[in-house]
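Handing you a structure now.
A single protein chain has been omitted from the complex, and every remaining protein chain is retained in its original position.
When the chains are written out, they are named A, B and C in that same order, and each has its own residue count from 1.
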């Protein structure tokens, strides 16, 4: 056991450690259970689910780019009921082992977010919190289209807030963050997940076509990291609610930058693809870093960036 | 000689080819003259200069990040007069050889942009065009602070437009691009340079301090490329004035993506640091690509992305 | 919960890595545990070191998994930066390979005769299946297509696996029939379809679609091995979706081998 206490309070959720997984990069958790004991993580965030199943976008849905990847999955998901039928048992068990299960909520419109969240609230007693995805860059309605203005994001939050007493988080698009964060805080958001994929474009110069099935896709990976750290820092200065940092974390030091910039939790995203147990390695490295900083409690390092 | 005609019209400037250099990464041109014949390029864009010299930011001003670098130079410049005294002769000669010299204009306020542009207009008869930098992420006033809203950008453009009949370009910050582009077009901008460095943050997790002298810096390099291509495409759909694509170009294919997305010219930035003659290599590769596409004229490929 | 992938991350060592045709390499890796687990038609996901800008593994089928020798034979086409980098890995180099990936061929019970149709770099999983058919004493016919003679692979392999009849086609006529290998496959199915209980195909998607249609016309069960851009290889990302008649299915878990009738071509 490490000498540093790694437990954090994130938006009212007690996490045994700050390591979380980014929605859409960790399936519904059980996909990783053979690679490592998922209950070692502080939290996992499940793939965004809507009230009804979504088919997602046509192929190709992915291309590599320098320093990361670009996806256009388009929030393919089995719907809340399908998700619960398929993965509910595993997730309930995981929750019982003290790993917070954060369920992500998808929708094409405010009404759809409400419908999905109502289902989640009903069917997922084991969920520690819900995360509203108002930032998916790969769908034409809802997602980033809903969450890229303070008004749009606030509208979704306002409609969803009454549905649950559990912590309500918002996954934010990489635009106009301080403004939107303040709007969400005002509507009662308990925490903010910063950031979702940045929209990008990759053209096959031989065929002159997009390398994914839509003109643009969402970027993930180390290329995002310095941008995401800056955004977390900006949001941390704008609001008092806690932040989960996401974007390009591949090492404990990457996670540490988010913590120093003001994040209470950190999600590992695409790093889990080539290295399925990346999150738990990163947890170990984060702990070693905290120890090297001579603190007793990781909380002493949250927002400890000096400028 | 290639069989493809590489000449383009960019914002009323006749370029012998679409390759330009990004402001701040190519000095005032003569720094590269020993490495290759700079007059082979279509254009060069000089470091942003203000009416009076600026000292720039304290050290450290640079750190490497994965897939690029982050700078906080803060627009150190010798002022327009100093620039003309030092580099005017070289630039006039370069212009006489048919390479367009685009002079970038810096300021902390609208009045300062006006003052600088007036000096440029007077002292630089050889300049083919001027580029207003309303997007530097490393200064507290002017730069991105001025150009990150449609109103702010438009204000600078409106004040500067009457000063010169030569083409007036604007270097854009990576935010709210379609809106700001439309505002600039409405105020008479002749062309848009998309994009300036994206603000980022890199924290030394041992000292808990920024790796540059300010909390944030500006990111450059391949990490920007897919984001920049997407932004060029968005701007191309929003306005009718021509675009110069900038961000992470290290190969002819990178340049080709910008052209396909709708750029008439492409600037090479930090690629020139480790490889001073990168721009001319990229020009050759772009030409080879155009040939491979079976066109007679590179203009046939501008905006030829199919979606 | 659905069954998670049995995949693990295994250490592996390059045993050999040599060109066998134009832009096609044969890679042999030693990874004893994984070699024992693999079944024909599954795939592996290999990490290719050497480019920090490229993070994902490369999914590859295999032509043979030798449980005794502990080795896996992979044939790959050099088509981009990743496979180019792979082609520079030298014997003795070590890396990791994630697998087994997905589910492979399902030879129908009581299958009397099979038709195998492989195009281009689709040969490896088909060759692997051929060996399995041979082991089970199920006769089969093979149609192989390639762009040109110098890109043709597998002929010797199918012969060694005891194939009585290999029909070769090349797009440019430099070997065998001048045209697509689908022509031969269609003809076989049209004229002798009744003798077959199973068609298996891997290659370019339009080729497989033609084969699937011919099999359906002939009333013969058909499986096809599909490729998709894969980010994870074990069911976590949904980038590998294949449109099927019963919805989107992940190629890395429900495939890469699909019932051809189910696929929306």
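One rule holds for everything that comes next: a residue touches a chain if its C-beta (ideal position, glycine included) is under 8 Å from a C-beta of that chain, and two chains touch if they have at least 3 such contacts.
These figures come from a predicted structure and were not determined experimentally.
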item: Chains in view touching the one left out; value: A, B, C
item: Hidden partner chain, touching residue among B:12, B:178 or B:276; value: B:276
item: Of B:61, B:108, B:166 or B:225, the one touching the omitted chain in the full complex; value: B:61
item: Among C:51, C:94 or C:187, the residue in touch with the chain that has been omitted; value: C:51
item: In chain C, positions touching the absent partner; value: 50-54
item: In chain A, positions touching the absent partner; value: 66-67, 222
item: Residues belonging to chain B that touch the chain removed from view; value: 24-28, 30-35, 47, 53, 55-56, 58-64, 66-69, 71, 73, 76, 86-87, 89-90, 221-222, 250, 270-277
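By our rule, only the chains that are shown with their structure count from here on.
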item: Touching chain A and also chain C, the following chains; value: B
item: Most distant chain from chain B, judged by the mean position of its C-alpha atoms; value: C
item: Chain centre separation (chain B, chain C; CA means) in Å; value: 48
item: Multi-partner residues of chain B (each touching 2 or more other chains); value: 66-67, 222
item: Chain C: positions in contact with at least two other chains; value: 53
